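I have a structure I would like to understand better, so I am pasting it below and will then ask my questions one at a time.
Of the protein chains in this complex, all but one are displayed in their positions.
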Amino acid sequence: MSDLHVGSERADDAEAAAIERVLATTGPAVARVSARVTLGGMQATASRRHLLLPGLWALQDAVGWISPGGLNSLCLALGVPPAEGYGVATFYDLLRTERPSTTIERRCDDLACLLAIEPPIPTDVDAVESSPCLGQCDRGAASLIQTCGAPPRIETPDREPRVDAGPSPRLLRRALTGAVTSLADYRALGGFVALAAARTMGAEAVVDAVTAAGLRGRGGAAFPTGAKWRAVASETATEKHVVANADESEPGTFKDRVLMERDPFSLIEALAVAGFAVGARTGWIYVRGEYPEAYQRLVAALDESSAAGLLEGITIEIRRGAGAYICGEETALLESIEGYRGEPRNKPPYPTTHGLFGAPTVINNVETLINVLDIVEHGPDAWRSVGTHDSPGTRLLCLSGHVEHPGVYERPMGVRLADVIAEAGGVRGARPLQAVLLGGAAGAFVHPDQRDLELSFEAAHEAGVGLGSGVVMLFDDTVDLRAVVRRAARFFAHESCGQCVPCRVGTQRQVEVLTSERPDTALLDDLEQVMRDASICGLGHTASSLVRSARTLGVL
Amino acid sequence: MTIELRIDDAIVTAEQGDTIRDVAARHGVEIPTLCWAANLTPVNVCRLCVVEVEGSRPLVPACSRPVEADMVVSTNSHRVRTSRRMVLELLASSVDLDRAEPELLDQIEEYGARPERFAAGATKHAPVKQQDELYVRDYQRCVLCYKCVEACGDDAQHTFAISVAGRGFDAHISTEFDTALPDSACVYCGNCIAVCPTGALTPLTEFVRREAGEWRPDQQSVTRTVCAFCGVGCNLDLHVQDGEVVKVTSPADHDITQGNLCIKGRFGWQHLR
Partner (left out) sequence: MFGAGGGTSSYREIEDADVIVLWGSNAREAHPIFFHHVLAGLRKGASMYVVDPRRTASAAFADVWLGLDVGSDIALANGVAREIIAAGLVDREFIDAATDGFDELVTAVEPWTLDRTAAITGLPQLQIRDFAHAIGGARRLQLCWTLGITEHITAVDNVFALINLALLTGNVGRWGSGLVPLRGQNNVQGGGDMGAIPARLPGFADLTDASERAPFERMWQAAVPSRPGLHLSQMFEAMHSGSLRALWVIGENPADSEADGEHARAALGALDILVVQDLYLTRTAAMADVVFPAAAGWAETDGTVTNSERRVQRVRAAVAPPGQARDDLAIVFDLAAAFGHDWGAPNAETVWNEVRSLSRNHAGMSYQRLDTLGGLQWPCLDDDDLGAPFLHGRLWARPIEGPRAPLQCVEWQPPADALDEHFPLRLTTGRVLDGYNTGVQTARFPSPIRSGATLDLAAATAMRYAVDDGEVVRVVSRRGAIPMTVRIVESLPPDLAFTTFHFPEIADVNRLTADAWDPKSGTAEFKATAIRLESIDADTQGGRA
């Protein structure tokens, strides 16, 4: 809380109405009781801070940008200093602090879209910007269209992507049949059985089952989910949270989007199970800002589920990200929900003890959470019956790039890389394969020689690569991999939160060195070392991993 | 609770809750810092203070990491020195450090940083901002240590006139919409200036002398006295050069001010001139 000095501009009618909607339930931070009495204070301000990002979105949606008047009025209402409001707004790509052209196309020029067959479809726009991966790599050449007065929307070529549930359909079971958009349909497909089962089993038994199943996180770090849940369940605090990380932004990743667009109720249900298991009464879903369809489906599913009284004991809020890859990092995501710049926290302490609003928090990837439904409903043993010993269950793989049939493929953990590629129709146009990118921009290339690689955590680890978020991106022999590496480097420089020196300046320097005629390997070595060793978060730690991989392949 | 840990070659005792830096400093092991200050909450962003802790894959920031029993800390290993050297190279190649605290310049020497290796790289260029008769803000010298933001914000002043805006290499200190400082929430307490380690923020009086080559810290004496402008009793350190007061600061370790002042204490002395 501050002196709250703001300039003289104020919100116009449309902006004022937008702010009012965001504050509908809480009211402003300072309440005027009479001409001589006001109520406010630090508590009142602090408890409204998390409305800053929804407020900024409301302004952006209403008039196409965050105007000085809009920001001033929003800040006054929330008790947020305008400099901080501005600092938060300028953190996100999709929030604009300069009056924009009426319609802006943010055209994806990231790894997969660079390789797309179709040229970008022409749209009627006033300006085109470059965008990092939009998570539409199965469709190709995607754009995000931002128009004043409306929420953003995605445009892609009219191609029906593959959703292939493989031999043991689990996660994609319902998604296979198209989008499940009503509660009735969801229930007809077995929805909300797991939540009921969880309530019958009791919280501890749910945590036990998840632990026994050996489920490991699908968001990238492969951390054992049971251990995370147990840590939070054993905390005695009365305030706890569960958070679904639906910010999917790793270039080449789109599986969570497919799940949320086609099976939104399952995420709601899974989050309710998680909340029940660890004793959290509030759940949050943080959806990537570039996923308008997933967002709308989730909002509708949440409304219908809670209207039907299915979510007793937990209040779920859905938050929209606003264009910042770093907000997928779990602590940055928490900061973002809280209404601050999405700057990752130093760890320890971990979210399990100091999470959202300082309270113990479980944060899991969408795919991780949805796995829990089957574990609870069918028991850990049944769930473990596919996959490998150390990587039980199935995995969603995002095939893209030079593959014949891009799409999401659900496969038992441990499936051979070559098999999946073959099942996806092989290399597009049957050209020779030059390399496969596993794990996204933060991942590594594998050489065609390694096509027998088993896609399990342990085998990938042994091979010195990571499964990450399930990216399997193919590059045929025509691709200049150096350009791919440069694009990835540019991605990290663009997405660095800017907080810590190794990453803020290091990612910039890495781009510069890679862009030079003959990249100086001594500089690359030093940059890699300082970013990996001394950065605050995983972005910096892995920002050079593709460079390293390319050098190992002899590409650089 | 007292615990034991190893720092370099010595087994040392510490209290739970101490940071590695605290404990090291107490035992005479110097760990360089840039974004850390005694009167601010650690933000651990500069990463100059990183040390190696057994069992941790990345290096850890000594300024903020609490000690644990039986920790094994190396403060000066090759890995540590490489990271520090690189942090210094990255900073010195992107911003102008010639007015930085002398310690920082010494460290560039000590760690053998060679910023010229990145001579072709982008630098932070920004026009010098002088929007009033008290301050100069020269963000080409800004290392984004967050200290000014913390001092203006919830570590002291609670005015929040400035914040970090933008992202990545473009991140910078700004008022809302880059509003001129006199139109912002700024109350000219100068608490941001007091903590800035690089000379990015200076009082106009100091800036003018520096530009004229007449700023000579080695010839300045410092006399402690008490501010005359209200009944709080803030301690002032009067910096005197050539028989004139040239700057006023407040001791960071004094429990009344913790280094902070208001506009009257920080600039009211100018009536002496």
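By letter and in written order, the chains are A and B; residue numbering begins at 1 in each of them.
Note that a contact is a pair of C-beta atoms (placed from the backbone, for glycine too) under 8 Å apart; a residue touches a chain by one contact, two chains touch by 3 or more.
Note that the structure is a prediction, hence the values are computed from the model and not measured.
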Candidates B:27, B:125 or B:224 - the one touching the absent chain: B:224
Option from B:68, B:154 or B:170 whose C-beta touches the chain left out: B:154
For subunit B, the residues touching the chain missing from this view: 131-134, 154, 156-158, 181-182, 186-189, 221, 223-236, 238, 240, 243-245, 254-258, 260-265, 267-272
Positions on subunit A contacted by the hidden chain, ascending: 1, 3-4, 33-44
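Throughout what follows, only the chains that are shown with their structure count from here on.
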Subunit A and subunit B: spacing of chain centres that average the CA atoms, whole Å: 35
Residue ranges of subunit B touching subunit A (in the complex, touch as defined): 44-48, 50, 58-59, 61, 64-65, 79, 82-83, 86-87, 89-91, 93-94, 117-118, 120-122, 143-144, 153, 158-171, 174-177, 179, 183-185, 187
Contact footprint of subunit B on subunit A as seen in their complex: 1-7, 68, 71, 81-87, 90-91, 97, 324, 341, 346, 348, 493-502, 504-509, 512, 516, 523, 526-527, 529-530, 532-536, 541
